[in-house]
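All protein chains of the complex are present and in place, except for one that has been dropped.
Chain lettering (A, B and C) follows the sequence in which the chains are written, and residue indices restart at 1 in each chain.
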Amino acid sequence: MCPNGKKRKGDEGAEDTTNNDHLVTSDDQNHPANLIPSLCAKFWTLGWVTGTGGGASIRDDDLVYIAPSGVQKELMKASDLYVLALSQQTDLKNRVYLRSPPGGRPSQCTPLFLAAFTKRGAGCCIHTHSHWAVLVTLLLEAQGPGQDKVFEINNIEQIKGFGRGFQKQGNLDYHDTLRIPVIENTSHEEDLTEFLEEAMDKYPDTYAVLVRRHGVYVWGDNVHKAKTMCESLDYLFQLAVEMKQLGLPWLSNVPKVITSSGR
Amino acid sequence: MCPNGKKRKGDEGAEDTTNNDHLVTSDDQNHPANLIPSLCAKFWTLGWVTGTGGGASIRDDDLVYIAPSGVQKELMKASDLYVLALSQQTDLKNRVYLRSPPGGRPSQCTPLFLAAFTKRGAGCCIHTHSHWAVLVTLLLEAQGPGQDKVFEINNIEQIKGFGRGFQKQGNLDYHDTLRIPVIENTSHEEDLTEFLEEAMDKYPDTYAVLVRRHGVYVWGDNVHKAKTMCESLDYLFQLAVEMKQLGLPWLSNVPKVITSSGR
Amino acid sequence: MCPNGKKRKGDEGAEDTTNNDHLVTSDDQNHPANLIPSLCAKFWTLGWVTGTGGGASIRDDDLVYIAPSGVQKELMKASDLYVLALSQQTDLKNRVYLRSPPGGRPSQCTPLFLAAFTKRGAGCCIHTHSHWAVLVTLLLEAQGPGQDKVFEINNIEQIKGFGRGFQKQGNLDYHDTLRIPVIENTSHEEDLTEFLEEAMDKYPDTYAVLVRRHGVYVWGDNVHKAKTMCESLDYLFQLAVEMKQLGLPWLSNVPKVITSSGR
Partner (left out) sequence: MCPNGKKRKGDEGAEDTTNNDHLVTSDDQNHPANLIPSLCAKFWTLGWVTGTGGGASIRDDDLVYIAPSGVQKELMKASDLYVLALSQQTDLKNRVYLRSPPGGRPSQCTPLFLAAFTKRGAGCCIHTHSHWAVLVTLLLEAQGPGQDKVFEINNIEQIKGFGRGFQKQGNLDYHDTLRIPVIENTSHEEDLTEFLEEAMDKYPDTYAVLVRRHGVYVWGDNVHKAKTMCESLDYLFQLAVEMKQLGLPWLSNVPKVITSSGR
């Protein structure tokens, strides 16, 4: 689907001229360069990317498409996107781009998106500032040190929207406990990367990491999985906040129903 | 309106080839194959079918159209739908389909939809994961065993949006108590069927069944009735949660107003 | 703008045949027959007319256009509307219509809309089931008898969205107290009419009447005023519920600011 955007030796002059605009030009609405703007516009209506916050990135084989920094997310266009080749990133702190939008600024989320792609083989990573996510991290913080590093909820049907984990088959069960680790926020978003990676190592099966007082990163094998898990998670965060307001606990001991099928 | 999709003997070969795509192909926006996607897109904006959760099915005489599993509900197309003939389902556990979308997975909600069609003659059944529905089941659960099996509310105008019950004329009165039974959730959605049917037997006049920590099933004689009752119910669930937050009881003793008409 | 739809003597036969469809046929998007559907679709997105609840009516001189009963409000079409001539309604309990939609049912709100048109000369009347309105009536009820018959709020800027009252010039001031009377709900919506009229007599300057556990009726000299006052009122109802949740009083004693203009 995606044109090969890798640089060929001796080709730099031409690329400087064209800026590889062909990488973000397609009539296919499912092309990553078209999907990112349409997803971001949808996320804006959900309150996930308010005031240029948040972002999204899609990986197609070696090519990575990234929403830029500081753009009104509901107005983003394909021509606003950055594109890079994963295989060309020898120094993750000094990234090289195949395509940069004129006058654009790369997203500080970039190294976090790349972590999901390289450490988990993800095909899409979404970052939201959803205030439900922020409230969940604040509620955990209010529980005090030692109680604030992971969000846990079980016995809610929507939990079944999550895969069992990295390179595992199938989805979580209704009775399973969904665990989303929480990392502390840093002044510079790029500095979150090491902590995100630590959380990935400690919770190898998670598809999301909460950032205290900031938001959440969610990834998946492809756009469909990342987007629907992000939706399911936001649903659970909202539910969790409302449960807290109503004095209902997030973890419960619900017995398995005995059915005639014997399952 | 709907083309007859029943198999004729000796016709299987042709049908395997064409997959009966004509069953989901129509220019009529009120054709079930077009209505299900437009309804699901609307439900997505209401937060009822977040993250591929929930679903909907329409019955037109003997033909049943069903949203597939695992599809982003706001993006669903007519070509994603399953179609089956009610009269051909001799074994409800091993259903045969007139039309299956390429690469699709049948919805686990299917036997629950079929229960509404066969036991109640419903023309449409909707399943939502509305978090208001989930919160109502959690609030009931918190009241303790014996207090958690039915949601009851009375003296709210919106109650008049519900029919009096199966094969009965007219709608509930403002002063009537609306009762929605609650069944326990199971790991496999299909296993809910026997409990849904039990609840239908115990509450023969209900048009809806809540599923604890999961959502709600709502049906009606036709799309219009199922959809508007589902809306009215979600309104009442939201109201009920807000009433609880404000310390207001769901059941009240409101005297009838004496009017000059003497009614 | 509106064609004259009054019956001429000797014309009844022709009208029975045509059903006066010309009364609801216009290319002008500001024609009442087009405005009612577009308003109702907008109100549906606001949660005001969920599940066929609520409605709206516009008066253009002697002609009254009314949304029918039991229609999905976001799907309503001009051809669904009823039309009557005010001057022809000699018996308000047995109304005669210039135009009735085939298979339609007149709205039970009709006599309430007519009360706003005849007693207040209103040009538009809106009825919503907004749950904020319902919650306000429940919160008043919880204050006990004698404290539950009028909603009062002051010192909120949005109060300036309301006219000073029937045949009065100008709008309420920021410091003024907005008072909306509450009437008790009846089993039959038509029976509300006498109580609505009583409330209009007791509060001659109100542009709205709350109906306990039901919703609100709002009217204005024209569509613009009725719609914007309905919006302002819903804003205030929502604010009032949230203030209650936060322990903030609806009535306050805020001193006037002394400005250099000496106003």
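Keep in mind that, in the parts below, contacts are C-beta pairs under 8 Å (C-beta built on N, C-alpha and C of every residue); 3 or more make two chains touch, one makes a residue touch a chain.
From a predicted model like this one, the values you see are computed outputs, not experimental measurements.
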Discussion item. Let's see if you follow the contact definition: name the visible chains touching the chain that is missing.
Written reply: A, C
Practice prompt. Give the residue, chosen from A:E184, A:D205 or A:D221, that touches the chain omitted from the document.
Written response: A:E184
Response to the item:
In the whole complex, of C:P37, C:G161, C:P181 or C:G215, the residue touching the missing chain would be C:G161
Fill in: Full-complex contact with the absent chain, from A:V134, A:I153 or A:I180
A:V134
Discussion item. Tell me which stretches of subunit A touch the chain missing from the display.
Written reply: 47, 50-53, 72, 129, 131, 134-135, 138-139, 142, 184-188, 191, 194-195, 211, 213-215, 241, 244-245
Response to the item:
In the full complex, subunit C touches the hidden chain through residues 155-158, 161, 173-175, 224, 227-229, 231-232, 234-235, 238-239, 242-243, 245-248, 254, 256-257, 259-261, 263
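Following the convention adopted for this analysis, only the chains that are shown with their structure count from here on.
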Discussion item. Given that subunit B and subunit C are copies of one sequence and touch, is their interface built from the same residue numbers on both sides (over half shared) or different ones?
Written reply: different
Practice prompt. Give me the rotation angle that lays the C-alpha atoms of subunit A onto its copy subunit B, rounded to the nearest 5 degrees.
Written response: 90
Discussion item. Taking each chain's centre as the mean of its CA atoms, which one is most distant from subunit A?
Written reply: C
Worksheet entry | Inter-chain centre distance, subunit A versus subunit C - centres from mean C-alpha coordinates, in Å | 46
Item to complete: Between subunit B and subunit C, tell me the centre distance in angstrom, where each centre is the average of that chain's C-alpha atoms.
Response: 32
Worksheet item: Where does subunit B touch two or more other chains at once, residue-wise?
Response: 245
